[in-house]
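The other protein chains are all here in position, but one chain of the complex has been omitted.
The first chain written gets the first letter, and so on, giving A, B and C; residue counts start at 1 in each chain.
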Amino acid sequence: MWGGRFDEGPSAIMREINASIPFDKILWREDIEGSRAHVAMLARQRIVSAEDAGTIDRGLQQIAAEYERDGVPEDWDLEDIHMTVEARLTEIVGPVAGRLHTARSRNDQVATDFRMWVRTANRRAIAGIEAVLAALVARAEEHAGTIMPGFTHLQTAQPVTLGHHLLAYFEMLMRDRSRFADALVRMDECPLGSAALAGTGFDLDRDMTAEALGFAQPTRNSLDAVSDRDFALDYLTAASQCSLHLSRLAEEFIIWASQPFGFVKLPDTLSTGSSIMPQKRNPDAAELVRGHAGRVIGCATSLMITMKGLPLAYSKDMQDDKPPVFEAAGLIDLSLAAMAGMVARIFRSAKRTTLPGRP
Amino acid sequence: MWGGRFDEGPSAIMREINASIPFDKILWREDIEGSRAHVAMLARQRIVSAEDAGTIDRGLQQIAAEYERDGVPEDWDLEDIHMTVEARLTEIVGPVAGRLHTARSRNDQVATDFRMWVRTANRRAIAGIEAVLAALVARAEEHAGTIMPGFTHLQTAQPVTLGHHLLAYFEMLMRDRSRFADALVRMDECPLGSAALAGTGFDLDRDMTAEALGFAQPTRNSLDAVSDRDFALDYLTAASQCSLHLSRLAEEFIIWASQPFGFVKLPDTLSTGSSIMPQKRNPDAAELVRGHAGRVIGCATSLMITMKGLPLAYSKDMQDDKPPVFEAAGLIDLSLAAMAGMVARIFRSAKRTTLPGRP
Amino acid sequence: MWGGRFDEGPSAIMREINASIPFDKILWREDIEGSRAHVAMLARQRIVSAEDAGTIDRGLQQIAAEYERDGVPEDWDLEDIHMTVEARLTEIVGPVAGRLHTARSRNDQVATDFRMWVRTANRRAIAGIEAVLAALVARAEEHAGTIMPGFTHLQTAQPVTLGHHLLAYFEMLMRDRSRFADALVRMDECPLGSAALAGTGFDLDRDMTAEALGFAQPTRNSLDAVSDRDFALDYLTAASQCSLHLSRLAEEFIIWASQPFGFVKLPDTLSTGSSIMPQKRNPDAAELVRGHAGRVIGCATSLMITMKGLPLAYSKDMQDDKPPVFEAAGLIDLSLAAMAGMVARIFRSAKRTTLPGRP
Partner (left out) sequence: MWGGRFDEGPSAIMREINASIPFDKILWREDIEGSRAHVAMLARQRIVSAEDAGTIDRGLQQIAAEYERDGVPEDWDLEDIHMTVEARLTEIVGPVAGRLHTARSRNDQVATDFRMWVRTANRRAIAGIEAVLAALVARAEEHAGTIMPGFTHLQTAQPVTLGHHLLAYFEMLMRDRSRFADALVRMDECPLGSAALAGTGFDLDRDMTAEALGFAQPTRNSLDAVSDRDFALDYLTAASQCSLHLSRLAEEFIIWASQPFGFVKLPDTLSTGSSIMPQKRNPDAAELVRGHAGRVIGCATSLMITMKGLPLAYSKDMQDDKPPVFEAAGLIDLSLAAMAGMVARIFRSAKRTTLPGRP
C-alpha cells in the first residue's frame, strides 16, 4: 500500500509535507491586507515608486475579488498562501510583483497574517460569549424565583434558585471574556519589518504599517517577532478554559434532561429523536459541546508540545501552529453558538415556580 | 459578526454541529463494505429475501462506483456517511433500501466502519515503519565502519559507528511496529449485531459478518461494542510513541545539518534553499516531522479527554473520535514516508570512514 | 501482592483515597490565616462572642507556632488540613473550637485557602521572572556589540548581536510576567461566605474577610465560588507558557555548549563533569529546565481534564486540583532560579567581540 507513495519519490513526499496551502489559504484576507499596507508604506518611504505601488495594489485588490468569488486555488507547488498570492500577482501585473517582496520575508509576513487572524478569532469568541451571557441573564431574570435543588457531589444539598444557578455560569464566562480580552492586549504589536529574523537595512516606517493593520505598535525585537506564537497559545488556553465551562453546563443539561431527573425538556430544534424509541430526546448538541472540550484542549496541548525547545528564530515546526488554532476556533465558535441557543430555549418549558426533584 | 450565525436560528446551528459528513465521508468504503456483508447475512438468515438483498447489493455497488469516480457528496442535512449512503440507495432502489436497516443501528454500524478504517491505518503504519526499518538497515550496513562521536547530553562522549547509532532507531521502530501489531490483535472483533446497545431479537449470524469483514470473531458484549473506542486510542498512543522516535531522529538530522556540526549535507530533494542566503539548506522536512509529533500527541490527548467519564452506552461526544484519528493518521503516514526518504538519502554524501567532528 | 491491601478492607482504601493531608498540609498558613479572619468577622458581627473569638484566635496562633516549629502532623483519619487544624484546636481550647465552623463550610474554606496559595505562587513567579529579566538585560548590555550568527532552521542566516538575541527572551518573559499579573487581577475575589454552595443565613460581613485576606472584593456567586478553579488553571497555563520559553533558551544553551558549536563554556557551578570523559561538561541544569517544561504542561493538562464536565457545585474530583499546582509551582520556581543563574554566568567567558562560528 506504500508502493504508490514511494514510487512518486522523495520530491512528491517533500512537496506534500511542505505544503501548508490546504490549511493556510484561510489567511488570504489577512495576507492581502498585510501586503497592501506594506506596499503603501514602501511607496511613502520612496522604496518603490508610487506607480509600481499602485499597480501592485490594484493587482492585490483584483486577487481579493477573485478569491472572494471563486475561492483560493490549492496548488501544492506554490506551498502556502503567500506564494499563491504572489504567483497570481505576477500573472496579473508581471515582474513588478517582485517589488512587493522588498524588505519583507515570509517569516514576518506569516507572523503578521496569523496574528491578525487570531485577533479576529479572539473578537469572535468575545462576541460568542456575550451571546451566551445575554441568554443567561435573560433566563436568570425569568427564573429568579424558580426553586431547584442545589447539588454537591450530584447529591441534592440545599435549595437554590435556577436564576442563581445560571448566574454561576455568567461568572465563569465573564472570566473567559476577560481572558480573550487580555490576549488581545498582549498581541497588539505588528511583526512586519522584522524580515527573516534580523530586520532589514531599508528605511521602513513600521509605525505606519502597524497602524494600517490596526496594531497599537510594532514589535520590539525582530528575533522574537518571527519566532513567537504566544498569541496563538493565549487564544488556545482561553478557548480551553471556556470550553471547560461550556462542558460543565452541557453535562448539567444532559443530566437534567434524563428521564429520572426530568428537570428540562429539550426542544426539538436542539435534540434528535428515535423512530423506534419515541420516548427519547437525545441531547446531541449538548453532548457535542461537551465532547468538543476534549478536542479544544487537545489543540492547546498540541501547539505547546510543538513549540517546546525550539531554538531561535523561525523553525519550520512552527508551520504546525495553524491547524490546531483553526480547528479550535471552529469548535469554540460553534459551541458558543449552540450553547447560546440552548440556554435561550431549554427553560421555556420550565415552570416559573418549582422544578421537579426539589429537595 | 455573530449576527449571521444567529439569524440562521438554532436549527442551522444544530444542523452544523451535528453534521459529521465533512469528516466521516472518508469512511465510505468501509460503510458500503459493511452494508454489503450485513445484507448478505440477512439474506442467508432469510430475514430479507434474496431478491431484495440482490437489489440492495447492486445499489451499493453502484454507489461505490459513483463515489470512487465523483467523490462523496456533502449534504449537512444527511448528517453522516451512513445516512448519505442510505439516502442515495433509496434514490436508486426505492423503498426496499429500508430493509438494509433491519437489525442494525447507526451505533454498531459506525463502530464497525471506524474499526475497519483504523485497522487499515494500523497496517499502513506498519508498512511505513518497515520502509524506515529497511532504510536504516541499508545505511547501517554501509556505515558499519564509519566512526562518529557518540553523544550524551549533546556532549561528545565516546566514539561509536554511524551504523550502531542508526540501529538504535531500528530498535525503537521495531517496538513501534509491535505496538501497532498488538493493537490489531486487540481490535480483531466485529461490533455488527450489537444494534443500538442491546443487540436485536433477529436471528443474526454474527460469525458470518465478522468473517466477511475480516474479523476473527464478533464482539462479546453489545453495550461495550457500541461505546468502546479503545481501538482508536490504541492507534493514537502507538502513533504518538512512533512520532516521538521520529522526532528524535529529526532533531539529530537538524543538528547534524547545522554548519558547526556539518555531519550531513541535506540533499536538495529534502531541504529548501534561500535565494538571498545561498549558504543555507533548510531541513524543512525534518522540522515538520519533529513538529508533527506535537500534533499527533495532541490528537491522542484529545480523544482521551473526550472519552473520560462517559456513561454507557453510546453518547454523541463519541462523534469527536474521528477527527483526531484521521488527522494523526495523515501526519504519521507522511512522517514515516518522509523519514524513510531522509534516511535513504541523507548519508549518501557521508564518507564511509569518519564523520567530521570526531572526538 | 494485593492481599495486604484488600485485607485491610474497604475502609482502609477509602481512608487512603480520601486523605488529602499528605499534600494539602502545605496550605496550613493560608488555612489558619483564613480562620483568624473568619472568627474576627464573626465576633464583629456578634455571631460569636468576643471572648470565644479571642480564645479561638489564640488557639490558632498557638497551632501556627507549633506547625512552624514541628511541621504539620499527617493523620489520614483527619483527612485534610482543615480537619487537622480543627482537631488540634479542639484539643487546645475545647468545644468552643466548634464555633469556628459557624457559617462556613469546607467548600468555601478550601477555595479560599487554595486561592491564597496560588496568589502567592503567582507573585513568586513574577519575582522569579524579574530575576531572569534583570540577568538578560545585564548580559544584553555587555554584549550589545558581540556579533554572533543568527539562525533560522538552525542554519546560520544573518549576523545578529548576542545582546539582540538575549532581548528576544526579554520580550517572551515580559509577556509571561503579564500573564501572571492578569491572573492575579482575575482571582482577586474572596470565596469566604459562600458556605457549602448556597451561602448562609447568618449576617456576615464578607467585605471585611475579603479585605483582611487581601482580596479586592468578595466573590459574587456562591455556586461559582465553591466550584471554580480558574485561578489554578490561569496559574498553570501561565506557568506552561513560561516553561516553554525557558525550554527554548535551555535548548540553545545545550546546543551552544556542544563541542562543534562551542559558543559558550558552562561554568562548573552549572554543569557536571565525568571522571572518565574529562572533555565533557554536561549541561544538566539546562536539560532539567527543558525537561521540566514537559511536566509543567502535563500538570496543566491534568487539571483541565479533571475539571471537564463537572456539574455544579463542588465535586470531590476537585481534590485533584492541588497536586498538579504544587508540582508545577516547584518546577517553575526552580527553573526560573536556575535560568537566572545560567544567564548571569554563562556568558562571562564569552568575548565581547565575536563568538566563534560566525557566519
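Throughout what follows, a residue touches a chain if its C-beta (ideal position, glycine included) is under 8 Å from a C-beta of that chain, and two chains touch if they have at least 3 such contacts.
In this text the structure is predicted, and so the values were computed from the model without any measurement.
For the chain missing from the display, the contacting residue among A:33, A:284 or A:320 is A:284, taking the whole complex into account.
Of B:79, B:113, B:251 or B:284, it is B:251 that touches the chain left out of the display.
Touching the omitted chain from chain A are residues 151-158, 254-255, 257-262, 274, 277, 279-284, 287, 301, 304-305, 308-309, 357, 359.
The omitted chain makes contact with chain B at the following residues, 107, 150-154, 157-160, 164-165, 167-172, 175, 178-179, 182, 186, 196-198, 219-224, 226-228, 230, 233-234, 237, 240-241, 244, 247-248, 250-252, 255, 290, 293-294, 297, 301, 304-305, 307-316.
Residue-level contact of chain C with the missing chain is found at 1-2, 5-6, 9-11, 13-14, 16-18, 123-124, 127-128, 131, 196, 267, 269-270, 272, 277, 282-285, 287-295, 297-299, 301-308, 315-320, 323-324, 327, 333-335, 337-338, 340-341, 344-345.
Assume only the chains that are shown with their structure count from here on.
The chain closest to the protein's centre is A, with centres computed as averages of CA atoms.
Put simply, the chain farthest from chain B by mean CA position is C.
Inter-chain centre distance (chain B to chain C, centres taken as mean C-alpha positions): 39 Å.
Mean C-alpha positions place chain A and chain C at a centre distance of 29 Å. For the pair chain A and chain B, the distance between C-alpha centroids works out to 26 Å.
For chain B, the set of residues that touch two or more other chains comprises 277, 282-284, 287, 301, 304-305, 308.
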